[in-house]
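With one protein chain removed, the remaining protein chains of the complex are shown where they sit.
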Amino acid sequence: MKKTLLLAPALALFLGYAAISQTPAGPRHRVVFQLSEPEGPAWSSLAVHVNNTMKSLADDGGSQVEVVFYGPGLSMLTKSSAAYEEPLKQLSDKGVKLLACRNAMKMRNVKTEDLFPFAGQVDSGIAEMVRKQEAGWAYIH
Amino acid sequence: MKKTLLLAPALALFLGYAAISQTPAGPRHRVVFQLSEPEGPAWSSLAVHVNNTMKSLADDGGSQVEVVFYGPGLSMLTKSSAAYEEPLKQLSDKGVKLLACRNAMKMRNVKTEDLFPFAGQVDSGIAEMVRKQEAGWAYIH
Partner (left out) sequence: MKKTLLLAPALALFLGYAAISQTPAGPRHRVVFQLSEPEGPAWSSLAVHVNNTMKSLADDGGSQVEVVFYGPGLSMLTKSSAAYEEPLKQLSDKGVKLLACRNAMKMRNVKTEDLFPFAGQVDSGIAEMVRKQEAGWAYIH
């Protein structure tokens, strides 16, 4: 009984420490990219930037990456941007989530069938980036 | 007395947990937007983006939003940009803080009376966004 009393505080300390130090399962780094520009340098450099970032973080615990497309940037994720299908599909095949903003889809009259088949959707692109930052993701624009 | 000794570690654990899990009062989500561009798409889409974000977060604990105006973006918050007064006033009426950077005001010779009456002011727009991020706000540019 005396022993129990002595161990209890140590247990409390350990549990407190465990609560602080616990990390989410999966890759160590998590990054959300914003793609809101019309066609131009932001589109042509996206795949290079994401690939370089993932390569750099690969030896350091790995990374989970999302790209949020909204505003004029939504068009990059539609079938009308055929030149970008292959580099975007390669990102998707590596596990990068490519997400269209439904608000932008409504405003620009883009239907689900207009998007590349590997595109995901979120209710609001900005709200998605807010939630990710709150969950500890880094934000890059 | 023995009972007290047994309860004390549990209390320590509980207090430790409470210290970790306590959240600030008010809305669950907090977002600071940067508006530093000259007149163009960034101006015309600002109200839509803020409104969509707040609507999306309304069902999820609500949001507190600030927009920081500096650089060429400061002009959007001045009476010379009459076309933007109504949408900005509507944001202000919803509780969105619209803040002019005093460094930008000095550099561009903008006086308090040149700003829309609902505009607030901060010493440095960038320092404001730094402090907000440090306080757990999401940052959107």
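So that you can tell them apart, the chains are marked A and B in the order they are listed, and the count of residues begins at 1 in each.
Note that in this section a contact is a pair of C-beta atoms (placed from the backbone, for glycine too) under 8 Å apart; a residue touches a chain by one contact, two chains touch by 3 or more.
Since the structure is predicted, the reported quantities are computational estimates derived from the model, not experimental observations.
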Q: Spell out the interface residues on subunit A facing the chain that's missing from view.
A: 5-6, 8-10, 12-13, 16-17, 20, 29, 31, 41, 45, 48-49, 52-53, 55-57, 63, 136, 138-141
**Q.** Interface residues of subunit B (partner: the chain not displayed)
**A.** 5, 8-9, 11-13, 15-16, 19-20, 34, 71-72, 103, 107, 123-124, 126-127, 129-131, 133-134, 139, 141
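By our rule, only the chains that are shown with their structure count from here on.
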Q: Could you please state the distance in Å, as a whole number, between where the Cα atoms of subunit A are centred and where those of subunit B are centred?
A: 23
